[in-house]
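Let me give you the structure first, and then I'll get to my questions.
Removed: one protein chain of the complex. Kept in place: all other protein chains.
== chain A ==
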Amino acid sequence: MSGSRELILGNIRKGLRRGALSGDALADCAERLAAPRPNLIPARAAALDHAGQLALFVQMASEAAALVHRVEAAAEVPALVAGIVDAAALPRQLVCAPAAAIAGLDWQGAGLQAQARAARQGDRVSVTPAFAGIAETGTLMLLSGAHSPTSLNFLPDLHIVVLSATRVLASYEEAFALWRRESAGEVPRTINLITGPSRSADIEQKLQMGAHGPIQLHIVLLGA
């Protein structure tokens, strides 16, 4: 109801003892939106060099119960994934993101059956690309799109994320800035920040992994 919109905005303005925002105040707020600035960024990751940030990323992700693997080259990823799937005693099948960097890998060569599509009920394993990694908390940033459907991040039991070591950044703010530079203002339907596998402590405050999302989160750090 448009009446409510006007009523709510009117109440706010009455409380602030002014009309619609104008003048310098308006310009300041508009500037804040047009050219977003970081606020305080903790030194924890920002003060480190890139090698230090990588080490911190691995430490923090592991603390959040993600399992981190390191490989030199993309070509090694399928064999590593085959090992993960075998260790979990799952059939050698997976769904992967259509992104060329993932779907284009030689899955068959590693004895894996891979389908590039969105996830469906019953899928056990997925492989997706990460947009960036955030060292401060061991967090992955994933963007949705035809190249990487969001359902792959949530429906399968075992989620494997491939992250290039060069894209491990210090902070959320650096990752947002990188996204702004590379996306030219195109906002994807979904941006996921993921830190470890799904969990819940809703039964007697006892933490259990694998509530509704993946039970295991594997991070394959590429070129490390």
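Note that contacts are C-beta pairs under 8 Å (C-beta built on N, C-alpha and C of every residue); 3 or more make two chains touch, one makes a residue touch a chain; residues count from 1.
In the analysis below, contacts and distances are computed from a predicted model.
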{"item": "Name of the absent chain as recorded in UniProt (options \"Amino acid ABC transporter permease\", \"ATP-binding cassette domain-containing protein\", \"Ring-1,2-phenylacetyl-CoA epoxidase subunit PaaC\" or \"L-lactate dehydrogenase complex protein LldF\")", "value": "\"L-lactate dehydrogenase complex protein LldF\""}
{"item": "Absent-chain interface as seen on chain A, which is shown", "value": "1-2, 4-5, 7-9, 11-17, 20-21, 25-26, 29, 32-33, 36-40, 42-44, 60, 63-64, 98, 117-119, 121, 136-139, 144-146, 149-151, 153-155, 171-173, 176, 187-206, 208, 210-214"}
